[in-house]
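Everything on this sheet refers to the single structure shown next.
Here the complex is missing one protein chain, while the rest keep their positions.
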Amino acid sequence: MIEVEELAVAFGEGDARRQVVKSVSFSVARGETLGIVGESGCGKSTVLRSLAGLDRHWQGRISLAGRPVDKRRTRDQLMLAQMVFQDPYGSIHPRHRIERVLAEPVQAMKKGDGWDRVASALEQVGLPAAFAGRFPHELSGGQRQRVAIARALMLEPEILLLDEPTSALDVSVQAEVLNLLSDLRDERQLTYVLVSHDLAVIAHMCDRVLVMQDGRFVDELTKDDLKAGRTHAQYSKDLFEASFLA
Amino acid sequence: MSAPDPVLKVHNLSVRFARSQVRAVNGVSFDLGAERLGVVGESGSGKSTVGRAIMRLLPPSARVEADILDFEGAPLLSCSAGQMRNLRGNRMALIMQDPRYSLNPVLPVGRQVAEAALLHLKVSKSEARERAAHMLERVRIADVGRTMELYPHQISGGMGQRVMIAMMLLAKPRLVIADEPTSALDVSVRGDVLKLLDELVAENNSGLLLISHDIRMVAAFCQRILVMYKGDVVETLTRLEDAQHPYTRGLIAALPDPRHPVHRLQTLDRLAIEAAEVRV
Partner (left out) sequence: MSTSQALPKPSKPAVFLARLGEGLRGALAKLAREPLGMFGFAVLIILVVVAIFAPWIAPYSPTAQNLSQALQPPSAAHWAGTDEFGRDILSRLIYGARITIQTVLAVSLIVGPVGLVVGIVAGFVGGRTDAILMRITDIVLSFPSLILALAFAAALGAGLETAIVAISLTGWPPIARLARAETLIVRNTDYVAAARLYGASQLRLLFLYIAPMCVPSVVVRLTLNMAGIILTAAALGFLGLGAQPPAPEWGAMISNGRRFMLDNWWVAVMPGIAILMTSLAFNLVGDALRDILDPRHVRS
């Protein structure tokens, strides 16, 4: 579903030029959930933003659903992958009502006015239809993140890119949002790429985990590896131990 | 469980904010000796308010009431603002979540630590600088001479938090309140920061109140845990396995654990929690 070859991203010019992602390659099969775990500044979010089409500084090749995509995406290419952001307080326009938040993607893509689909979109993320008339500030963090997920699904993408989707939430709310994400994945055969610093969340959600350090992947762990606590690199071992204070 | 000479005695502490009828903290009691006590809860549980109420750092609109709020045997609530200023940083210290906001961005970190020494230890300028350097060495900052000249934005989060700890523990306070001291840090440095905090606190024979949302981390680090929910302490634990209250059990079950994978995580049964609340 996703093919990435020799993806490299650098910011800045001249002496200030920083290579954030250093030629990484990976692929994600249809219906698979890939996790990328690493610490702040390792380049994991940059990989995700390049996949989404938000960062245009990348080099290499990216193809989504078997079709190579450019740095500047066409509307059809954008429809393939949508993103859920970390901060539910910053990812929804504060002056748009929820119905508008959900209708916007449809209108922006010129696929109709979208109003008629608001109620069902809310329902599928477990929110009452009455929320349509509310403003984001009238919702809790978990509810907002549900709205953000519903918005990402409005265009029925096959790929969902999740950037720390629960790290701003309380543990109990995190569990609810993670459950919602797994349910949606099962229902719609979605392909996820989940980026997080929290190995426990990644391990729970993902079939396969890439451990990223300083712009490179240093380890790849399967679900069985995680269950057994097996690692193949010192860094992932450290990360594993630190995450559970083992 | 409390030590014979408790550092801090809290009995029936309540906090109410202006105009709001709901108590942010509702009758919290505990004794803190020379030990590590964890306060766990989700956002809105009142855990941070407890820390700030003890430090008397809440805004004037907050009404703080307690039957007993004694620090080293002396009541805190009757202290004047001046006395409190004297206590804070000297006898009691607060370490906050993000060093980026709690350090002064326009002063080199060495100077800030020296400033704290100057203020609390009443020593000469050159000695303050020496003490600061020594303290920074104690928190395992490499190349102290160079680091002292750096500004807060030039150092990493983990190092910033170490500088904060050095600054706060310089005067060997009896009570250290750490409010989410590791939440803004990368996973791999969290352990080090906690270890360091524990080491220094144990050395001074002081009490540590660790406030956090991360029940697993607190359980691994603290000797006792207070679990807070909506302003109440719902239970006090020494081991997570002993948890009885549905809220605590729900919190633990909601955490994903790769060693015991499940398809769906358990979510909080809010009705059961409310029912348990009524019974208590």
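Worth a mention:
Letters A and B name the chains as they come in the text, with residue numbers starting at 1 for each one.
What we mean here is this: a contact is a pair of C-beta atoms (placed from the backbone, for glycine too) under 8 Å apart; a residue touches a chain by one contact, two chains touch by 3 or more.
All figures in this text were calculated on a predicted structure; none of them were measured in a lab.
For the chain that is not shown, the touched chains among those present are A, taking the whole complex.
Interface note for the absent chain: among A:Gly12, A:Pro68 or A:Gly90, the touching residue is A:Gly90. Set against the missing chain, the residues A:Lys22, A:Arg100 or A:Arg216 yield one that touches it, A:Arg100. The chain not displayed touches chain A at residues 52-54, 75, 78-79, 82-83, 85-87, 90-97, 99-100, 104-105, 108-109, 115, 133, 148, 151-152, 154-155.
The rule is simple: only the chains that are shown with their structure count from here on.
By the touch criterion stated above, chain B contacts chain A in their complex at residues 42-43, 157, 186-188, 190-191, 213, 215-217, 220-221, 250-251, 254-259, 261-268. Across the complex, chain A meets chain B through its residues 39-40, 170-172, 174-176, 178-179, 182-183, 197-201, 203-205, 223, 226-227, 229, 238-239, 241-245.
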